[in-house]
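With one protein chain held back, the other chains of the complex are shown just where they sit.
Then we have chain A:
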Amino acid sequence: MSKSTDTVDVSRYQALFRRRILIVLALAVAAGAAFLLDLATGPSRLGLDEMMRGLFTPDSVSPAVRVILWDVRLPYAVMAVLVGAALALAGTEMQTILNNALASPFTLGVSSAAAFGAALAIVLGLAVPGVTGPWAVSANAFVFAFGSVLLLQVLARSRGAGVETLTLFGIALVFTFNALVALLQFVASQEALQQLVFWSMGSLARTNWSKVQVLALILAVTVPFSLASAWQMTALRLGEDRARSFGVRLQRLRFLSLLRASLLAATAVAFVGTISFIGLVGPHIARLLVGEDHRFLLPASMVCGALILSLASVASKTLVPDVLLPVGVVTALVGIPFFMTLIFLKRPRA
């Protein structure tokens, strides 16, 4: 038998390992720069210099600047980073667990369910018992978004439900909740309709520090578990039977992964509304850059999500002078050119 004389140089793998770490770090630096740009951008025309001074020496700036920085720009900018990271992480886990490149919080019905929950609060005034005021819409959105993924979980754990069934069920949820939202829009008052349409466009303008803290906490709790599952998720890319034959407890992995994804997506959507693009394309951009070793893919996806949403936030403030566009509207406009460029730059696959 002819046998190749090439032997494996393990140091090449270590070089590849280092290169991927560098890519993730470079993305993080880019996301950091986008965050600063987001912080320096706004209708009040306050620049980065003033923002930095307000950040590190608050007494050196006027009270008005402090209010703009600490109550508006900083929570918005931090929220953009957190929401981008949360949606992209949720999307990556869903795409891997369901073995479906089109899986995302949006395509599996999480966003539609959240929109229905929000619509119930906005149009009919129905809210989760004990929750009132500005939290009512978010709480409703969260309950429905989380509930929709729990429904997916029930299906996932039922006998014989494969990933195709799960995906089809998710798509069915999208159409069902979209129809219910349309029904509520039909009976809504003019004012409620306007509010609902604006909510569904996705906006960072409803951010406050409490919401930032909640989402940061959920990310802090879920990310370590995601990273701890990185090898199992990498193995799952080789096929379900393959992963199980390696000893991966597939049902448990799928349950916990979908639970994390649902928590992240439901919280993000509940706070800022529907932002459909990040959870789908953030993971794809990261995959193009670092491959599918999930030790790199998961953090790279989060950083890509944060980068895209920060840039989208900048665009939402600058595209139309003196108008703050809903960030959900411009996210795709910012992300698609980046995504398409990467696709064309990458060499075609066999």
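To be clear about the criterion, contacts are C-beta pairs under 8 Å (C-beta built on N, C-alpha and C of every residue); 3 or more make two chains touch, one makes a residue touch a chain; residues count from 1.
Everything that follows uses one rule, which is that contacts and distances are computed from a predicted model.
The protein name that UniProt records for the chain not on display, among "Carbohydrate ABC transporter membrane protein 2 (CUT1 family)", "Iron complex transport system ATP-binding protein", "Aspartate carbamoyltransferase" or "ATP synthase subunit a", is "Iron complex transport system ATP-binding protein". Considering the whole complex, the residue from A:53, A:66 or A:237 that touches the absent chain is A:237.
Touching the chain that is not shown, out of A:7, A:158 or A:190: A:7 (per the contact rule at the top). Residues 1, 3-4, 6-10, 12-14, 16, 101, 231-232, 234-235, 237-239, 241-249, 287, 291-293, 349-350 are the ones on chain A that touch the missing chain.
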